[in-house]
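A single protein chain has been omitted; all remaining protein chains appear in their positions.
Chain naming follows the written order as A and B, and within any one chain the residues start at number 1.
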Amino acid sequence: MEIIDPTDERVPVRRTLTARPPKLRGAVALLDISKPRGDVFLDRLAELLAERLPQVKLNRYRKPTFTKPAPDELRRLIAAENDFVIEALAD
Amino acid sequence: MHDSIWFESSARPAVFLASSVFAEAAQKQADALGLPEVRRVFVPHPIQDATNDEMKGKAEAAVEQVITALTR
Partner (left out) sequence: MLRALLRTNFQLRRAHGKISAVGKTPSLKSPPSFALLDATGRERSFPSGCPAMLCFVKEDCPTCDFSLPLIDGAFRAFGETADIWAIGQEREGNLKLVARHKLGLPMLDDSALRVSYGFEIEIVPTIVLVGADGAELCRLEGFVRDEWRGLFAKLAEITDKAAPALDWGAYPAWRAGCGSKSLEPQAAQQLEAEASGSRLRARRIELGSAEDPFEFMFERGLTDGLPVIPPTPERILAMLQGTRRDPQEVVAIVPPNMAPATVEKIAANAVMAGCKPEYLPVVLAALEAVCTPEFNIHGVMATTWGATPVIVVNGPVRHKIGMNMGRMVLGYGNRANATIGRALKLAIRNLGGARPGEVEQTALGSAGKYTTCFAEWEERNPWQPLHVERGFKREQSVVTVFPVESGSRQVWDQTSRNARSLAASLGLGLEACGHPKAHNYEPEVLIVVAPEHAATFGRDGWTKAQVRERIQEVTARPLAKLLPSSECAVGTPPASLGIKEPTAADLARLIPKFRRPESINIVVAGGEAGKFTAIFAGWYDPAAARSVSRLIEEV
């Protein structure tokens, strides 16, 4: 018997991680995904990063809803204004 | 996860933080999106009913891993 594959048969397009510099520099985005309690976590994380990395500028952003990927405009804004992105906190 | 992979594809090193119960789901998603090695840091579950001090403790425990994820 022969059956037709009912699944997504695409081989995922393989991507690679973007190259990492040895040190954080420039601007770092802290993206709050808007899950409750994530802000407490991010506030503390921002304090710690500011202490550890005085040379880095920290920018805060917030997604409208954690249930969906960030809107395109927000993604583009974050990419334009930052060199790194930290996204938190999913549970 | 979709966001982190989008940022990686836009030449911005990214890291995604989630609670530990999502480790397996995150791996499946990363595999399906073609970037199995997307950087993630897991903090101990639970989040929703954790106290402020507990939440801050989770951040303190994660900061080193976050920096590593963006630089190595």
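One rule holds in what follows: a residue touches a chain if its C-beta (ideal position, glycine included) is under 8 Å from a C-beta of that chain, and two chains touch if they have at least 3 such contacts.
The structure displayed is predicted, hence computed values, not measured ones.
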In the complete complex, the non-displayed chain touches which residues of chain B?
21-22, 24-25, 28-29, 32-33
Which residues does chain A use to touch the chain missing from this display?
1-10, 64-65, 67-68
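Just so it is clear, only the chains that are shown with their structure count from here on.
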When the centre of a chain is set as the mean of its C-alpha atoms, what distance in Å lies between chain A and chain B?
8
How about chain B: which of its residues touch chain A in the complex?
2-19, 21-22, 31-35, 37-39, 43, 45-48, 50, 52, 55-56, 58-60, 62-63, 66-67, 70-72
Residues of chain A touching chain B in their complex?
12-24, 28, 31, 35-38, 40-42, 44-45, 48-49, 52-53, 63, 69-70, 75, 78-79, 82-91
